[in-house]
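The complex is shown incomplete by one protein chain, all other protein chains being positioned as in the whole.
Right, subunit A next:
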Amino acid sequence: MKFVLKALGNGTARAGVLHLDSVAAAIDTPSLLLSTRKGLPLFTSPDLLSSFPSPDSRLLHVSPLHFLEGLSIKTISKIGGLHQLVGLHDCGFAAFPRDSIQCLPEATATNKTGASFETPCGRLLIKPAEYMEMISSMKPELWATLADEVPAWVSDKRNKTSVDRTIKWLDECIALSPVSGAIVGGSSLEERRRCAQEVATRNVSGYWIGGFGLAESMDERPALLNAVTEALPEEKPRLICGLGLPEEILQGVAAGVDLFESTYIYHLTLEGFALTFPLDGTQINALNLAPNVAGTDPRKINLRATAFRKDATPIVEGCSCYTCQNHTRAYINHLLNVHEMLAQILLEIHNTHHFLGFFGLIREAIKAGRFEEFRKDFVRSRYDHLVEDSSEPVLLAR
């Protein structure tokens, strides 16, 4: 694994290149880690994965906890590790236990022996030694050490304990390399800084920033993120978990994070949404956004709406994803109405494609030196149409 910085945007946003042995081409960062369940996407079947833009779609997040339900460590080793197991030889896997969809850290149950997670098969306590065994059988390209993540509301004492524990576990896990050291610290600026500084002194090949997306507010987040990234050396990659929405991703990019695991695509897909904002670099404004129910986010459409019953156009005209090349909004609307699985498959494909495009826009903006501007425009576009159409009464729906 090799990481090289290419450009620094205004502020601390940065563009880089990640080289992994298993992925033929170099991956530009900031980049998205696609969410998986047991190594495969939730809905997109493996033969359709190759239709995504490469190589930015080749980084997958895997949680070792998923395998505790049905697959023993011995069997995974016998099969030969993740790549053999899931039949994806040209992808890179980043393994860390937290999966913001289903395996959520349970801070009240974590203790000195291990980290606790709420999973579909109940509450599980993972000890560092167990965790190390899972990682060695899976053989991911990137992996993070075990962390004690706490939500924003815990006491200072609990927060301090979590930092001490995480660093202790890092030292226990560090034998296997290359490893991304986990950094926690809750909502305390000092603890965040302290943890980051400690981890920075260890011999790790990158950093995994945990503990976000656990009830801290959007306003306090940038300072916490900066407290971490300022203490870290520039030349090593930073991964983060728990930032879902595009606005949150932009916060992470602004603070200097390189790789993101996000649940945005999952939530959009389950609720029937499809992203539609332009990806060709035109400024996102009220004119080119989807005409929509007043008050809703104009950057996406909800295909359950009856407005799309007879709409024989693709989700986004000119989109090269499998869904837009082959199917219409009317068909997806029908599939959603009759509760067919194909709806989620087609939506996940389009949303993944589109969200990867969003990351492309981020990288371009950083390289062109206008990241902050891009970020402001994008965040504002959520509410632009409300300002434009102020003559009509506005229903502030979701």
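Note that a contact is a pair of C-beta atoms (placed from the backbone, for glycine too) under 8 Å apart; a residue touches a chain by one contact, two chains touch by 3 or more; residues count from 1.
Basically, contacts and distances are computed from a predicted model.
> Just go with whichever of "Yos1-like protein", "Gamma-secretase subunit Aph-1", "Queuine tRNA-ribosyltransferase catalytic subunit 1" or "Transcription factor IBH1" UniProt uses as the name of the absent chain.
"Queuine tRNA-ribosyltransferase catalytic subunit 1"
> Would you mind spotting which of A:134, A:259, A:274 or A:346 touches the chain that isn't drawn?
A:346
> Among A:267, A:334 or A:370, which residue is in touch with the absent chain?
Only one listed residue reaches the unshown chain, and that is A:334.
> In the full complex, which bits of subunit A touch the chain not displayed? Write them out.
37-38, 40-43, 45-48, 67, 69-72, 74-75, 78-79, 85-87, 120, 309-310, 312, 322, 326-328, 330-331, 333-335, 337-342, 344-346
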